[in-house]
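Certain chains of the assembly are absent from this excerpt, and the rest are unmoved.
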Amino acid sequence: MKLEARSWQKFARRRIQPGASPGTLAVDPQAPPPRLRLVAYGPDELHEEEIADPEALRAWRGRLPVVWVNVDGLGDVELLARLGAVFGLHQLALEDVVHVPQRPKLEAYGDQLFVVLRQSRSHGQLDTEQFSLFLGPGFVLSFQEREGDSLEPVRERLRKGRPRMRNGGPDYLAYSILDAVVDGFFPLLEGYGGQLEELEEEVLSNPEADVVSRLHLVKHDLVSLRRYAWPMRDALGALSREDSPLLEEGTRLFLRDCHDHAVQFLDLVETYRDVSSGLIDLYLSSISNRMNEVMKVLTIIATVFIPLGFIAGLYGMNFNTELSPWNLPELNWRFGYPFALGVMAATAVVMLIYFRRKGWLGGGRRRDGRRG
Amino acid sequence: MKLEARSWQKFARRRIQPGASPGTLAVDPQAPPPRLRLVAYGPDELHEEEIADPEALRAWRGRLPVVWVNVDGLGDVELLARLGAVFGLHQLALEDVVHVPQRPKLEAYGDQLFVVLRQSRSHGQLDTEQFSLFLGPGFVLSFQEREGDSLEPVRERLRKGRPRMRNGGPDYLAYSILDAVVDGFFPLLEGYGGQLEELEEEVLSNPEADVVSRLHLVKHDLVSLRRYAWPMRDALGALSREDSPLLEEGTRLFLRDCHDHAVQFLDLVETYRDVSSGLIDLYLSSISNRMNEVMKVLTIIATVFIPLGFIAGLYGMNFNTELSPWNLPELNWRFGYPFALGVMAATAVVMLIYFRRKGWLGGGRRRDGRRG
Amino acid sequence: MKLEARSWQKFARRRIQPGASPGTLAVDPQAPPPRLRLVAYGPDELHEEEIADPEALRAWRGRLPVVWVNVDGLGDVELLARLGAVFGLHQLALEDVVHVPQRPKLEAYGDQLFVVLRQSRSHGQLDTEQFSLFLGPGFVLSFQEREGDSLEPVRERLRKGRPRMRNGGPDYLAYSILDAVVDGFFPLLEGYGGQLEELEEEVLSNPEADVVSRLHLVKHDLVSLRRYAWPMRDALGALSREDSPLLEEGTRLFLRDCHDHAVQFLDLVETYRDVSSGLIDLYLSSISNRMNEVMKVLTIIATVFIPLGFIAGLYGMNFNTELSPWNLPELNWRFGYPFALGVMAATAVVMLIYFRRKGWLGGGRRRDGRRG
Amino acid sequence: MKLEARSWQKFARRRIQPGASPGTLAVDPQAPPPRLRLVAYGPDELHEEEIADPEALRAWRGRLPVVWVNVDGLGDVELLARLGAVFGLHQLALEDVVHVPQRPKLEAYGDQLFVVLRQSRSHGQLDTEQFSLFLGPGFVLSFQEREGDSLEPVRERLRKGRPRMRNGGPDYLAYSILDAVVDGFFPLLEGYGGQLEELEEEVLSNPEADVVSRLHLVKHDLVSLRRYAWPMRDALGALSREDSPLLEEGTRLFLRDCHDHAVQFLDLVETYRDVSSGLIDLYLSSISNRMNEVMKVLTIIATVFIPLGFIAGLYGMNFNTELSPWNLPELNWRFGYPFALGVMAATAVVMLIYFRRKGWLGGGRRRDGRRG
C-alpha cells in the first residue's frame, strides 16, 4: 500500500510547475541513469550490445531488418533527448515516457506508434512501473523505469533463432514484448488468488479482527490494478484494430490474442475484487451474528439474575420484625429461606421459559457460519 | 465454492511463464488424455467411430457432407497439434482450446469460426468446464475438458435420422451443439431456484445464523455464473450476426434463437442474484429487528428492577436507629415493610407507564417478519 | 411472492431436456386446453365465432380484410401446430409461444412480425402471464396462457363499429391489442402506489417490525415487474421503428404512443422502486434512532442507580462498629441516614448534569421522525 | 411529499380503463375549466385578448405573423377538442396534453412540433405541473394545468416591444417560453440549497433525530425532480438538433442555450442529491460515533461499580462471626471498613488503568465531528 501511496503522490506531483513549457523534459532526480541495450537482428544474424552514446545507434538503423533498443532507467534527460533525435521521436511522446506515471494508452505520431502500459515488477506484492514502447519502421524502442525486466525470455527466443521471431518484422517483436508485459501480471494475480483463498478459509472458520483489514488491503490493491487494467485493455484493443502500415496482417491476429489476454487480466481483477467484497460482507455479517449471540447470552444471564438479586435484597432489609407482624413476617417463618429460594427458582424458570418461547435461546444452536 | 476457487487459481496460473513463445502448447499435467470420436453423416448415411490417430480423419474430410469430431480431454498436446494440422486450425485458436479457462468468445480465423463457451457439468452444484468449437467448411470440431457430456441427445437425433439434422450442413450441427451447451445450464439454475425458495421460506419464518452464509454461497455462485453468462451472450449474438459464407440464411434464425436462450440464461442469473441480495437484506433487517427486540425487552426488565433493588438496598443499610430518630425511621414503622413494597410497586408501575407511553413496549406485538 | 417464485421455477424448468430438438413443442401438462375465438371484420361487416378446428380458419383468410384469432390456453400442442400451419407461422416462434415464460421481444419471421409481451392478470397482486401476438398480412393472432383477458374493450369497440377500428388494417388492430396489454399494468401499479402511501404513513408515524418485510415484498414485486418492463419497452420501441410493409405510416404514430406508455410504465416502476428503497432506508434509520434512544435512556437510568446502589450496599455492610471507631462510624452518626441520602442525591445530580452537558439527555426531545 | 405522492397516484390512475379507445379525451373531473388567452403580434402590432370560443381564433391565424394561445386549466375536453380542430392538432398529442402527467418529451406530428415539459409552481416546495407546447407555422399553443404561471415576463417583453421578440418568428417565442419554464426551477433549487446548508450546519454541530427525516425528504424531492430533469434535458437537446423548417438557424443557438440550462438544472439536482446522500452518511456515522461514546462511558461506569457493589455485598453477608473465626473475620478487624474501602478503591483504579491502557477512555476527547 505504501508503494502505491507514493505512486499517487508522484502522480500528482508530476506537473507541479503548472504552465511549464510543454515538451520540457524535467526529470525525477531519484530516477536511475539510463542503460541502453541494443538487439539488432535479421533472419540470419543477431547482434547484441550495450550502448553508451545514442549516436552510435544511427549507424545500426537499416543495417539489419529490426533494431530493438531497450532503455532501463529514465534518469538522464539529455541522453534520452539525443536518443529521441536519432529515431525522430515526437517531443510530446518523449515527455510521456519521462513523466511517469502516465495512463496506459496508444497514440500515433506520424508513422510511429507509441504505446504506454504498466508492468508488474514483483510477483509477491503490488509494485508496478511504467512501460513505454515505440514502434517505427525498422525499429522498436522500449523504456522501463528501473533495471531488471520480464523481457529476458523474449531475448532468449531471439537468440535461439526461433524462425517466427527472426523472420518477423518489428511489429512481431513489439507484439512479443507487449504480450510478455501483459502476461507478467498473471503471477501477481495468482498471489492474490492464494491470499483470497486463505482469507476465505479464515472467514468461514475463525474470523479474527485483522481479517477485514487484510481483505481491505487486498481489495485496495485490486482497485489499483483495475485502474491500469481498463486503459491497458483499451490501448491494446486499439492497437489490434489500428490501421497502420507498420502492422502486417498476420501480426494483427497475434495482437488480437494479446488484447484477449488483457481482457482476461481485467476480468480476473474484477472477479477477485468481487470475491474480496463478498468476503468482507460475509465477514461483517458473521462477526455481527457472533456479537449478537454474545450479547444475547450475556444479557440473558444478567437479566435472569437481576430479579433474583432484587428478591435477595428484599429479605436483606432491616425492618423491625419485632415491632409489627406486617414487617417482613417471612423472615420469621419456619420455611422462610426455602420459600425465598423457591420464589427465586420459580422466577428464573418462568423467565427462561418465556425467553425460550420467544425463540431467544435457540440462536446459539448453530453459530459458526458454516453450512449446517 | 472450492471448485470455483481452484478455477480462479488455474486461471491465473495459466501463463505462469510470461514471455513464453505464443502458440506454444503447454499442458496441464493433470488433464485427462484426449479421446476422439468421429461422427460423419449425410442425408442418407451416418458413420460413427472412435479414432486413435488424427491422420485417419484426413480420409474422412469431404467423403460425407458433415464431419464432426468431438474431443474429450486435453491432456496430449501433440495429438491435438496433429489434429489441428489435419483441419488447418490456427495455432492461436488451438492454444485457446488448451489453455483453459478462456473467456467465452467468437473469433474468425480465415474461413473458420472459433467459438469458446462454458458448459455445466453437474446439475446440483457449480462445476463448469470450457467448451470450444470450430466450424469450418464441411466439419465441426468440439473440445471438452473431461469425458461425459451433454451432447448425447444431439448424437441421438443424428442417429435417428431426423431430416432437418441430416440434411442440414455443419452450421446446423454447430447450432444444435451450441444450443445443447447453453440449455445445459438451465437445470443447474433450477437447482438454485429451489435453494432460493427454501432459503426464502427460512428467512421469513425462522432465520438461523447460517442462512446468511448459505445465501452468500448461492450469490457467490451466481456471480461466477454471471461472469460466463455475459460473454456467452455476446459471443452467440455475434455468431448470429456473423457475415460468414459458412452460415446459411435458414440457420441464422436458429442461431438467433440460441442467442435468445443465452439472453434468458443471463436474465435468470441476474434475477436470482437480485433475489439472493434481497433475501440477504431481508435476513439482516429481520435479525436486527429481532435482536433489537431482545435487547429492548431484556433492558426494560433490568431497568425496572435496578431502582427496586436500590430501594431494597436502602432499607438494608445498618444505620443505628436506636441512636437517633433520623436514622431510617421507616424500619421501625408499623407498616414499614408494606410501605417499602408499595414504593417499589409504584416505581415499577410509573416506569412501565412511561415506557408504554414512549411506545417502547409495543414493539413486541408483531415480531416474526411476516405480513401481519 | 409465491406466484412469482413459481414463475422463476418454471422459467428454469422450461428446457429441462437440454439438447431436445429445437422446434419440438413440449407442453406444460397443467396448461389449460386452448380455446379459439375468431373475429373477422371489414368496414361494414363483423363476424364473431368460437372455432374448434383450426382448419376452419383457412376459409376465413382473405374473405374479410382483417382476421383476428385469439387463443386462450396453451395445453394442446397439436391444435396449436395445426393453427400454425394454417397461418404459416415459423416453428421457432410457435415454440416461443408455448414455452412460457419468454423474455418480451420483437422478431421478424419472413413477412410476419412476432411480439412477445407480458400481461397483468390481476389488479390486486402480481400475477402475470405471457402474451404473444403474430401480425401477418390480413391477420392477427394473439395467445394467452389462461382464459379471461383484458381485450374485451377492444372487441367491444370493434362490435360498436368505431370507424377507425373497422377501417384500420390488421396493424391498427395489433396496436389496439398491444396498447390494451400495456395499459393493463397501470391499475396494478396504482395498487402498489396505494400500498406505498400507506407504508409511508406508517413509517413516519408508528413503524412496526413488519413494515420492512412488507416494503421488501413490494420492492421485490417491483423488481420483478422491472424485468418485464425493460424488454417490453425495447420490443415496442423496435416495433414502432420497424420497417415492415405491414405497418402503415398512420399506425406508426399510434405505435409510438404505445411505446410511450411502455416508457411511462417502466418509469413508474422505477419511481416506485426508488420510493420503496427510500422508505426502507428511512424505516431503518428511524428504527435505529428509536432503538438508540431507548438504549440511551434506559442505560442512563441504570447507570445513575448503580452508584446509588453501591452506596446503599456500603452502609449495609456488617462491620463491627462497636469494636472500633474506624468501622463505619457513619452508622452511628445522628444524621447518618440523611447524610447517606444526601450523598446519593448529590451523586445522581452530578451524573445527570454531566450527562446533560454531554448532550446525552437532549436526544429525546424530538423523537418521532417527522418534520419538527 | 404529499403532493408528489398524489402525483404518483394520478400517474397510475391515468389509464384506469385499459383498452379505452386511443384518442379518447377523458378528463380529470377536478381539473379547472380552461381559460384561453390570445397574444397575436408582429413587428409593429400586438393584440392581447381573452378568448371564450376557440372558433374565434380561426380568424386570427395568419392575420399577424405570430399567434400565441395560452390555455390555463384542462377541465373542458370539448373546448380543447375544438381548439385542436382550429389548429389541426393531432389527436394523440391532444390526449397527452390532457392525460397528465406525461413524461417530458419532444414529438413531431406532421409540420408541428409538440413539447411536453414540467414546470415548477412554487418556489418553496415541490409542486409541479405539466407544461405542453405546440409549435406550428405561425402559431404557438401552450397548455398549463392551473392558472398562474411564470410566463408573465415573456408577455411583458412582448408588450414592451423588444425588437428581438417582436421580429422573431414563433420559434423564437417558443424558445422564450421554454427557457422561462426551465429557469423557473432554479429558485426552487435555491431553496433546496439553503435547506441543505442549514442541515449541514446542524449535522456538523448538533444533530437531532429529525435531521435524517428532513434529509430524506429533501433527497426524496430531489429524486422526484431528477425524474423530470433527465427527460427534459433530452427533449430540449432533441429540439435544439431537430431538423424542422419551423426552426430558423439563429434560433437554434438560443435553443442550444436553453438545452444548456436544462443540463445545468440536472447537474444541480444531481449535485444536491449527492450532497444530501453525503450528509445522511455523515449524520449516521456521527450519530453512531456519539452513541458508541455514550454506551462506552456509561458501560465503563457500570462496570467499575459492579465489582465494588459485589465487595459491599460480600461484607453485608450475615455469617455468624461469633461462631467461628473463619466467618467474615474482617468484620471484626479494627480497620475492617477502611480495608474494605481500600480494596474497592484499588479495584476501581486497576480497572480504570486497564481501560485507559486499552484506549477505551480516550475516545471522548474529540467528539463533535468537526475538524479538530
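Labels for the chains are A, B, C and D, by order of writing; each one numbers its residues from 1.
The rule we apply is simple: contacts are C-beta pairs under 8 Å (C-beta built on N, C-alpha and C of every residue); 3 or more make two chains touch, one makes a residue touch a chain.
If you're wondering where the values come from, they're calculated on a predicted model, not measured in any experiment.
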Subunit count for the whole complex, all chains sharing one sequence, 4 displayed: 5
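Basically, only the chains that are shown with their structure count from here on.
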Neighbouring chains shared between chain B and chain D, ordered by label: C
Turning angle required so that chain A lies on chain B, C-alpha fit (0 to 180°, nearest 5): 70
Classification of the chain B:chain C interface as same or different, half of numbers criterion: different
Where chain B and chain C are represented by their mean Cα positions, the distance between them in whole Å: 24
Residues of chain B touching at least two other chains: 295, 299, 302, 306, 309, 313, 316-318, 328, 367
Arrangement of touching chains [line / ring / star / complete / other]: line
Inter-chain touch pairs (all): A-B, B-C, C-D
Of all residues in chain C, those that touch chain B in their complex: 1, 5, 8-9, 11-23, 90, 92, 95-96, 102-103, 105, 107, 109, 206, 208-210, 212-214, 216-217, 219-220, 223-224, 227, 280, 284, 287, 291, 294-295, 297-299, 301-302, 305-306, 308-309, 312-313, 315-318, 321, 328, 330-338, 340
Complex interface listing, chain B residues touching chain C: 150-154, 157, 162, 164-165, 176, 179-180, 183-184, 186-187, 189-190, 192-194, 196-197, 200, 204, 253-254, 256-257, 260-261, 263-264, 267-268, 271-272, 274-275, 278, 281-282, 285-286, 289, 292-293, 295-296, 299-300, 302-303, 306-307, 309-310, 313-314, 316-320, 323-324, 326-328, 358-360, 363, 365-372
